[in-house]
Structures are given as C-alpha cells and as structure tokens.
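With one protein chain removed, the remaining protein chains of the complex are shown where they sit.
Letters are used for the chains, namely A, B and C, taken in the order the chains are written, and counting of residues starts over at 1 for each.
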Amino acid sequence: MEEGKFSIRKKVYYHDTDAGGVVYYGRYLEFLEDARTEFFLSRNIQMKILAKEGTLFVVAHIDVDYRKPALYGDEVVVSAGIEKVTASSIHFRQDVTRGDDLLIEARIVVVCIGSNFRPKRLPDGFHSWA
Amino acid sequence: MEEGKFSIRKKVYYHDTDAGGVVYYGRYLEFLEDARTEFFLSRNIQMKILAKEGTLFVVAHIDVDYRKPALYGDEVVVSAGIEKVTASSIHFRQDVTRGDDLLIEARIVVVCIGSNFRPKRLPDGFHSWA
Amino acid sequence: MEEGKFSIRKKVYYHDTDAGGVVYYGRYLEFLEDARTEFFLSRNIQMKILAKEGTLFVVAHIDVDYRKPALYGDEVVVSAGIEKVTASSIHFRQDVTRGDDLLIEARIVVVCIGSNFRPKRLPDGFHSWA
Partner (left out) sequence: MEEGKFSIRKKVYYHDTDAGGVVYYGRYLEFLEDARTEFFLSRNIQMKILAKEGTLFVVAHIDVDYRKPALYGDEVVVSAGIEKVTASSIHFRQDVTRGDDLLIEARIVVVCIGSNFRPKRLPDGFHSWA
C-alpha cells in the first residue's frame, strides 16, 4: 500500500457472497462506498450535515475491473484516494486488496448536487484536495 | 393455494443467493415486502401517497419459519393475507411456496405511524379488512 | 427502444432505495444481471446447467453512467444487448429507461471461466451472436 493512502478493512460475511461462493459483483460497490464515507469523515466532512444544508453527493460514473474474487471469511482492504477534483465533482481511485493480491480496481466519479438535483459547485474546502 | 389468496410470483436470481447455494435468509424479507406492497396496490392503497400525507407503515414484528430452501432459478409464489387489523396495526400472514412445497411461513406486523414516529390510527378503509 | 432489443421490466420496491429516496447505485447491478440472465434464457442458455458442466460466467469489467435516478414505485425497463463476442468473453451493452428517460447506461464484460477460475473458450453457440 502506498504511503498515506486512505483505507478501511472489511471482512467478507455470508451475506456478501453469492451461489458462486465469492463476493457478489454488486456488493463491492457497498465496500467502495464505505471507504469513501470514512475518507470524508477522516477529513471532517459529514455528508449527513451537508445533506441537511442541501448539498448532496451522487455517484455519476463507475468503472470497475474485477481481477480476482474475494471469498467468505476473507479480510480485505478497501482504499479511497482522489485522482482529480473539478468544479462540482470528485474523481476517486479505489481498490480492494487481500494481502498482496489486487482484487478490484475502480474509478468512481461523485458529483455534488443541490436539492433541485442539479450539479452545483463543491463546498470550498474540497478544492484544496486536488 | 386457497381461493382468493393474494400472491405474486418471484424468480430467484443470483443476487438472492449466498455461498450456501440457496436464498439468503434476509432476502426473503424483500420477497415478503414486495407481496405486501402489491397487496396494498391491489386494494388501491398507494403507500407513496400516504407517506406524503404523513401516514407511514413500519414493520414492528416478524416471525418467520424457514422450512425448505429456495434455489437459484426457482420460481416461487409469495402470498400476503390479513390475519387481524387493530386500531393502528395490520397483522399479515404470508408464505413462500414452490409448487406444492411450503418453503417459508411468516407473520408480519405492520404499524401505522405519523411523521412523529408515534403509532396512529389506520386510515378508515383499512378496518373493513379485518 | 430499438426494434428487437431484448429487455425486461422491473418495479422499484422499497428495498431497492436508500435514504436519498432513490435506487442505491449498487442495486442497479442486480437489475442489469437479471436482464442478462433473462437474455441468456431467451436463447436457451441455462447458466445453472453450464455451471454443473464446469462452465461459469463472471463479470470482469463494468462501466456505468448514472444519468437520472429511479424512484420508489417506478417501473423501469432494463435492456441487454451484445456489442461484441471474443474467444472467451461477451461484451454487453445495457441500459435502464423509464418511459423516454434514459436513467443508466452500462457496458458489462462477462468472461467464461472453467472450474480452475481460468478463462476458457465460450461454448460454440455463443460465437454466432457476434
């Protein structure tokens, strides 16, 4: 793992798996979201409070490579790092690893919207992340 | 199936299963909810509209017997019938069957609440269901 | 919708939504999978039987654009069409629409693997889909 890369640990439980015996491909999006949520919290961004002020974040684009499967009982590490920040969006680069194995690579674009569902400028602090 | 018993058909997809190769025990609660939603709609109750008027329905109690597992690709029938209606709650009796096989039996109590999350009297029409 | 485009209808139930009041971004992957499953079945491909013979299909790559949200109670149409077939993979082009509204656009690459988890040549019939 790179120096300073933000990450969380997740354990794979039964409800994460499917009849193939591996984590269901849609479930990883929950793992990725949890890492982004904790990344925001680590920078003192509380999406719950922003939401009350009419600033919401929605996923606009995802691009995910599934390289190797995670299995029941595995402990995986889910990272979240910023690739780019634009006026109203944050481009995340995330991966899921198990030890030295790279399981998942993802690029996730999150857009800041107002209560009218239209894109709006990110709050000021975010731009210093670029 | 009893005469006139309300039911919907559901197909078991991959995301409904777990590594045991059968439907995950928590997933059946989604099947049961879908049947209740369609039951309400069949009686012209739109929970979406009631919600806007400050009348919400929440599940207060569930009691579920898991008799046989549903498998990937199975087509099952999910029923919803009313056992009892009280001032502010509806007691459902539901099951999941596959052909002649009884897979799941459930009793679900749904309570009517206001926007303050306190129980409130069911809208008038509901009491004629008792 | 294009002439002959394969699609299924899905209704949005409560369990598909999140606290934002819209369908959770990971849930669409279940909708997309269901459409691919039905597409296979419409061509007499039973993945369950192929699996028993040691031929499995796994998702290797997804690219999804989220354009507009689907809401509780919406009825949406989920399509599945083939863009390309290679020796061991099928490239799907899928979308989710609600009436004339395009909600989701997705490209999904499914790879054929053997019980050793290594890519293997698609069964013969598949190549005529290209």
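We take it that a contact is a pair of C-beta atoms (placed from the backbone, for glycine too) under 8 Å apart; a residue touches a chain by one contact, two chains touch by 3 or more.
The model shown is predicted, which means the values in this text are computed figures rather than measured ones.
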| item | value |
| --- | --- |
| Partners of the unshown chain among those that are drawn | A, B, C |
| Residue touching the undisplayed chain, where the options are B:I8, B:I45, B:I62 or B:I82 | B:I62 |
| For chain B, residues in touch with the removed chain | 20, 25-27, 29-30, 33, 56, 58-66, 69, 117 |
| Contact footprint on chain A, counting only the chain that is left out | 13-15, 29-30, 33-34, 37, 46, 48, 72-73 |
| In chain C, positions touching the absent partner | 14-15, 17-22, 24, 26, 72 |
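One rule holds in what follows: only the chains that are shown with their structure count from here on.
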| item | value |
| --- | --- |
| Chain A and chain B: spacing of chain centres that average the CA atoms, whole Å | 33 |
| Chain centre separation in whole Å, for chain C relative to chain A (CA means) | 22 |
| Per-residue multi-chain contacts in chain B, two or more chains | 14-15, 72 |
